[in-house]
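A single protein chain has been omitted; all remaining protein chains appear in their positions.
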Amino acid sequence: MTRVIRVRVNDQAHERQVEVRRTLADFLREDLDLTGTHLGCEHGVCGACTVLLEGEPVRACLLLAVQADGARVTTVEGLAAGGRLHPLQEAFRAHHALQCGYCTPGILLTAAAFLAEHPRPAREQIREMLAGTLCRCTGYQFIVDAVAAAAQAMSP
Amino acid sequence: MKPAPFAYHAPRALDETLGLLARHGDEAKILAGGQSLVPLLNFRLARPAVVVDINRMSGLGEIREEDRQIAVGALVRQRRLEVWAQQGFPLLADALRYVGHHAIRTRGTVAGSLAHADPAAELPALLVCLEGSVVARSPAGHREVRARELFVSHLTTSLRPDELITEVRLPRLHTGAGWGFLEVARRHGDFALVGAAAVVSLADGRIAEPRVALFGCGATPVRASRAEAILAGQPPTPEAVVAAARDAAGALAPESDLHATAEYRRRVAQTLMVRALGLAIGRARGNGP
Partner (left out) sequence: MGARYVGAAVARVEDPRYLRGEARYVDDIKLPGLLHAAFLRSPHAHARFRGVDTARAAAMPGVVRVFTFADLEPFLKPLPVFGAPPPGLAERIRFTIRPTVQYALGPGIARYAGEIVAMVVADSRARAEDAAEALEVEWEPLPAVVEMVAAARPESPRLYPDWPDNVAVGFTHAIGDADAAFGAADVVLEERFRIQRYVGMPIEPRGVVAAFDRRDGTLTTWNSTQVPHFVQQGLATALGLPPGRIRVVAPDVGGGFGTKAAGYPEDALIPIAALALGRPVKWSEDRREHMMAAAHARHQVHEIALAARRDGVILAVRDHIWLDLGAYSGWGIVLPYNTVAHLLGPYRIRNLQVEVAAVVTNKTPSAPYRGAGRPETVFAMDRAVDCLARRIGLDPAEIRRRNYLGADELPWDLGMPYRDGNPLVYDSGDFRSALEAALAAAGYAEFRGAQKRLRERGIYQGIGISGYVEGTGIGPFEGATVRLDLAGRVSVATGAASAGQGHETTFAQVAADALGVPLDWVTVVGGDTAAVAFGVGTFASRSAVNAGSSVHEAATAVRAKLVRAAARLLEAAPEDLTIEDGRVSVRGAPGSAVALAQVIQASLPTFARAGVAAPDFEATACHHVPTVTWASAVHVVRLQVDPETGVVTLLRYVVAHDCGKVINPRIVDGQVHGGVAQGIGGALYEELVYDEHGQLLTGSLMDYLVPTAMEVPPIETVHLEYPSPRNPLGVKGLGEGGAISPPAAIANAIEDALEPWGVRVTETPVSPARLLALIGSRRTA
């Protein structure tokens, strides 16, 4: 069974026919070639697939593509505005907050939404936010540093 | 890990939804936040022939404040209620913070968590503690199902396949009541190994209207009714609290699983009940006249 859906991804409109059982993650990766959204578990735990749906973080593996019909989605590919790295991306590089990079897109988007709500977060709040996305490489220390630094850089 | 094929409907009107549910019965699954259902679909552990996605329905997205309760529409996300509850319903905010993570709560619904009826979940315990209810609709009409009648067993409610929860009713705390909500989980954001929710008021320096629900230690959330009876009218002393908690723990029939033994659950249920009641009494004192 298929349906035609229209989705705005990173400010670009797409119209595609999809199988109703296709998840948003597979839709982004397979149909739109936006392979920055990663799959690590397909059951909601790892957070590697996290994208923004109407500005809020969601697991793209737990949403059917048909459910995103008419919605606005931001993926990691949309984070660097006009080619310039987002302050979070800059901070992740400066603080060595990534190793294999597989978890990174989900964490960047989760953190972007978080900083929008908490412009001056305490380290403990950052850790709690990060707890929703698993990283197996970094031990999280430098990710906390990077988010804290990005918050600084972004606050006026 | 891709879902098995299914037919998909995203009705907008209530009649249409109820019609689909009635038509497909056991073959259909309601899809709300998807945070429990979609993992099951991906693992092919759930294989509904028909998925009825209620996310396009209108009128289910409201939080309505009434005199003695708040009415939460079936499409109200856990995250939204959490933010809302931070003003004025801190018990609710406390409980919701334990549910998974931000990105889970962004989608997961309050009603969906109740319908899913995981005995280690926070919201079913909260509903039991608050003596809340859900409104279930079917082509035959609607009925209010009280918490104690809703939860039947592990992942099983008394709802029929043709029934849709349209609203969750959460009674407000009495003025001056104190609360405590605590759990132990393996990691931050995991389902509880054991948890306790407690509400008490103080009248003339004695415990009044105590309500305690324990979770993660039985096939459903457990209302500690006998312990409540022991507590009611007692002075709020540590001894009274411990005696009640011991009684409640003794009445539990927890199970062992991968993450904890039955014995652990019984012991820690008692500990958390003591602590939750301690918090509740402290807050009631702070709040009291």
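Read from first to last, the chains carry the letters A and B; within each, the first residue is number 1.
Definition applied: a contact is a pair of C-beta atoms (placed from the backbone, for glycine too) under 8 Å apart; a residue touches a chain by one contact, two chains touch by 3 or more.
Model, not experiment: these values are computed from the prediction.
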| item | value |
| --- | --- |
| Option from A:Gly55, A:Gly70, A:Gly101 or A:Pro119 whose C-beta touches the chain left out | A:Gly101 |
| Listed residues B:Val135, B:Ala208, B:Val241 or B:Val268, member touching the removed chain | B:Val268 |
| Where the unshown chain meets chain B, residue by residue | 1-5, 43-44, 184, 186-190, 193, 258-261, 263-264, 267-268, 271-272 |
| Contact footprint on chain A, counting only the chain that is left out | 19, 21-22, 29, 33-43, 45-46, 48, 75-77, 79-80, 85, 89, 92-94, 96, 98-105, 108, 126-128, 130-132, 134-144 |
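The rule is simple: only the chains that are shown with their structure count from here on.
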| item | value |
| --- | --- |
| Centroid distance [mean C-alpha coordinates] between chain B and chain A, Å | 29 |
| Chain A-touching residues of chain B, taken from the complex the two chains share | 1-8, 10, 31, 34-35, 38-39, 41-43, 51, 53, 55, 79, 100-104, 106-107, 187-189 |
| Contact set on chain A toward chain B in their complex | 1, 3, 20-21, 23, 26, 42-44, 47, 50, 53, 56-59, 61-64, 66-67, 110, 113-114, 128-129, 131-133 |
